[in-house]
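With one protein chain removed, the remaining protein chains of the complex are shown where they sit.
Chains: A, B and C, in written order; residue numbering restarts at 1 for each.
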């Protein structure tokens, strides 16, 4: 953009969005974010506007209105900002019959074409569902050359096991090295989703696995683990985490017993195929 | 007309998932005597009832002949004892792959006694129509509440409501060709044919000037096209062409989404009340799978619903202030609202579109420190809102604009099945949270709160109802935190039963949200019908606008808190069944290239 | 010497006329922002906006010459109105009945706004123009009456003479109060910005303007608002500080005018920020009521009160 723009008047068009982005665009004007201090003002009329904020996946019914609004803007500078995932690519609705999408694979290509870019050129994509005010502020700041672009595309080549990378984008395979077999971690992780949810489970499980490793250094791991978990509660006061830890303890020993009698059980169940 | 009587020689009674467990073919008498009014209805329409069953707890279905449809709907809607009963909406389904017939099914929220959660229930009136003649006598001719839904099924499914007063196109784009019905099972969800633009506006009445509002208009945050017919600056009549946000949501699910993915699509029906849609959908699926979700999950859901209501009411006050040019009010309302958004961001990970739900429970837990955060924010909001309201409601110019404007009388509200705060401001005593709180996906039956009702019916009353509700919501949140039980936060749900139906509902901050789900094969959804509250509220807006000033139009329209995106979703998720005509990718590209030239 | 000082004052006045109004708007925006707990744009923001607008080409939706000419005519009217006011002891354009001219020239800004709005085919422009016309038609008689009160009180139609000869009567005090109201309405601040109401008529008469022409219009409106405020401030203060006979005193008076104008703007901004917009019929009703109040004041003035 070169020179920093000091005054940008913005017209906001809804191209069939779910409202989330519209509300966030309004939210950026509210006291905590105050877009106006950057010289950005929302105007009610495309004739007065230098920039267009588009939200929504471009439904067929709105595309004429959008086109009209775009053409009503003064020919310079005509900045177009796509706010939200829908406006960046059609979002979750991308290949519905009610959307206007003329891209060759109807939105399944590499760039996930879709949304307003079908009819107007877009200068700034602000993805997010909906983008939070900070994200919109960042997009606008980038437009005004206050902030730098931070994202860049990546192309990784995932190397098969035991190969070492020779090029920069080649990555070798790493299975986390744990003394406790990976399958415990996997099973417990899945079950923990039910107890404490997917977000907190990683931290809780990592803490628990650390305790298990410690417990197995002892002669009597069962009692040791129980003590360790109880000791852990002195530090961690949260009632839900406590529940989850106790649950993990029980579940771990159940799995432990199950796996240890596994060979036996399997041989009983499939006597013929075993070892074939 | 071929009646369903010929097609269905016998009728049977079936019950599913009652309290005693599964019992198919339960006693008719038992079912009909479970709730007040069922028997009475059965006696009155004995001749025409083909089948009756209990779909799930508190949801009853009668299969009736299509010619008595208007009478049956009106029988319930105008029931002399059940005053607040209203026609919720209707569902049209293409059941040809199943049984060669189309289905039109209005359903009603029967209020035996307002706010008595064990007495009220839902009644579904299902009418079959033969594939070659999908027509039924119009209910809308007698009941304005059915105006839109009948236009909708005409648009999307090609049904013919005989005698409909205003059979214009409602939903599909203006350049959509005649005779292509997206919701029929033989259309691919990506098929988007183009045709000539054809607008069907009402003619401007004599002696009036036309003032178009929208589709892009600063006074309405979303695209919608109101055509006001004015004399001087007084509004004489109104025409509405909306559905600019029609995104084909229902069809989008077809073939692409599984029942858990649909949940995230449901959330994106609306960015404001998304969680309500999400919970409604989840509830419908849980009901038909006959799963009771853990108590803790119910509490967390309720908590999130109430937090959503809090920030949405504040949002609405801000918008209303903005629309009357009172920008300071807007700014302060949104400043007060912001901590709730931050709170929600920390609870769920996002400010809107919480992504908190999964069929069978919730995805994140409320840990202790999160509870503390919630209580802190609730306290802060209560204080600041009180202060804010003191100032805003004492701003003379603000009150001047809101008082006595956009009056909606009780009778009109009832006839249009107006919902939510808009209805409560007109004296309707309805609130799904209390009316049907038993065995839902929420915990409203275990908390205590009041439902504010005002009788004035003007914009100011709508403001006051919302503000009263806001304080009630804060109180609910505190109770929920206090009573939050332990236990799991979700139960895994295995395979869904095939071709079962159920209804999920919540009370959004705009009114009751209803999701009807019918499952198909392979854990997919065969029919998903969404009815957002604005769908019922918006047709009543012309009634509110008539006789007022053009300058009041944006405020009056906003006073129902319209959400066009909710209303204009396109319903459903259907499964591809054997006979579906599937376009290949190549055919598809051809089509899109062919039609690219049109615009 | 005398002329140098006079020219100096005139230059300062012209500088004020051209430079101050956008800053005043900047102050107003800042004050509003603070009342809304926001940080607000920099004081220069309105200048940035105007500068940007002047650099943009305009889209002309009509061939009508009036459409192109209206903003410049409005700007010319606003500037000439401002030139009729006293800066210190100097009035750049001074002649016998300049109060009447001031009244008309200020009115012309609105008239050109209306004409500009009517020159295009746009329902909202027309509604906006009609509203502006209604506003002007109801408030101008009131202003005329009030000017009458002042002129009667001072026995002259010349602004300088009026300032020199005003004497305090109850009717004059009332006239000041009502004049504040009337000028506030004429300036089109909230809650009387019905003509440009963003949410209702999306920009009103300015709806079809863009780029340079829009910038010129905004500039004209800012100068008009400044002129009305400067006029009020001058009328309010200058009669009571005694004869202005030395350049030092004149400079002091100019500084006083300047400070008061700058000080009044935040008050106006605060009023704007704490009010909702009224409907045009409500505005008209209020104006009519005030008109009768104005008549009573005029009567009082004739009675010598």
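Keep in mind that, in the parts below, a contact is a pair of C-beta atoms (placed from the backbone, for glycine too) under 8 Å apart; a residue touches a chain by one contact, two chains touch by 3 or more.
Rule of thumb we're sticking to: contacts and distances are computed from a predicted model.
Novice: UniProt names the one chain left off this complex as which of "Nickel import system ATP-binding protein NikD", "Formate hydrogenlyase I subunit G (Mhy1G)", "Oligopeptide/dipeptide ABC transporter ATPase" or "NADH-quinone oxidoreductase subunit K"?
Specialist: Per the UniProt record, the undisplayed chain of the complex is "Formate hydrogenlyase I subunit G (Mhy1G)".
Novice: Could you tell me which of the visible chains the hidden chain touches?
Specialist: Answer for the hidden chain's contacts among shown chains: A, B, C.
Novice: In the whole complex, not just what's shown, which of A:134, A:191, A:227 or A:251 touches the removed chain?
Specialist: Checking the options A:134, A:191, A:227 or A:251, the one contacting the hidden chain is A:134.
Novice: From the list A:27, A:50 or A:238, which touches the chain that is not on show?
Specialist: Considering the complete complex, A:238 is the one touching the chain left out.
Novice: Which of these, B:135, B:350, B:445 or B:523, touches the one chain of the complex that we don't see?
Specialist: B:350
Novice: Looking at B:38, B:171, B:367 or B:525, which residue reaches the missing chain?
Specialist: Here the residue in touch with the unshown chain is B:367.
Novice: Provide the residue numbers of chain B that touch the chain removed from this figure.
Specialist: 256-257, 260-261, 264-265, 268, 335, 339, 342, 345-350, 353, 355, 363, 367-369, 372
Novice: Would you write out the residues of chain C that touch the absent chain, in ascending order?
Specialist: Chain C touches the chain not shown through residues 33-34, 37-40.
Novice: Can you list, in ascending order, the chain A residues touching the missing chain?
Specialist: Its contact residues with the unshown chain are 31-34, 37-38, 85, 88-92, 94, 107-108, 110-112, 123-129, 131-132, 134-142, 146-147, 149-161, 171-176, 181-183, 186, 193, 198-200, 202-204, 207, 235-238, 241, 259, 262-263, 266-267, 270, 272-276.
Throughout what follows, only the chains that are shown with their structure count from here on.
Novice: Graph of touching chains, which shape: line, ring, star, complete, other?
Specialist: Contact pattern: complete, every chain touching every other.
Novice: Which interface, named by its two chains, has the most contact pairs?
Specialist: Pair with the most C-beta pairs in contact: A-B.
Novice: If I average the Cα coordinates per chain and compare with the overall Cα mean, which chain comes out closest?
Specialist: The chain sitting closest to the overall C-alpha centre is B.
Novice: Could you work out how far the Cα centre of chain A sits from that of chain B, in whole Å?
Specialist: About 29 Å separates the centre of chain A from that of chain B.
Novice: For chain A and chain C, what's the span in angstrom between their mean Cα positions?
Specialist: Here chain A and chain C have centroids separated by 54 Å.
Novice: Do you know which chain B residues sit against two or more other chains?
Specialist: Residues 218, 331-332, 335 of chain B each touch two or more of the other chains.
Novice: What positions in chain C touch 2 or more of the other chains?
Specialist: Answer for chain C, listing residues that touch two or more other chains: 36-38, 198-199, 202.
Novice: Please output the residues of chain A touching chain B within their complex, sorted ascending.
Specialist: Per the stated touch rule, the residues are 13-24, 26-27, 30-32, 44-46, 56-57, 59-66, 69, 91-93, 95-106, 119, 129-130, 132, 193-200, 237-241, 243.
Novice: State the interface residues of chain C toward chain A in the complex, per the touch definition above.
Specialist: 29, 33, 36-42, 45, 48-49, 51-52, 56-59, 198-199, 202-203, 206-211, 214
Novice: Hey, which residues of chain C end up touching chain B in the complex?
Specialist: 32, 35-38, 123, 127, 190-191, 193-194, 197-200, 202, 273-282
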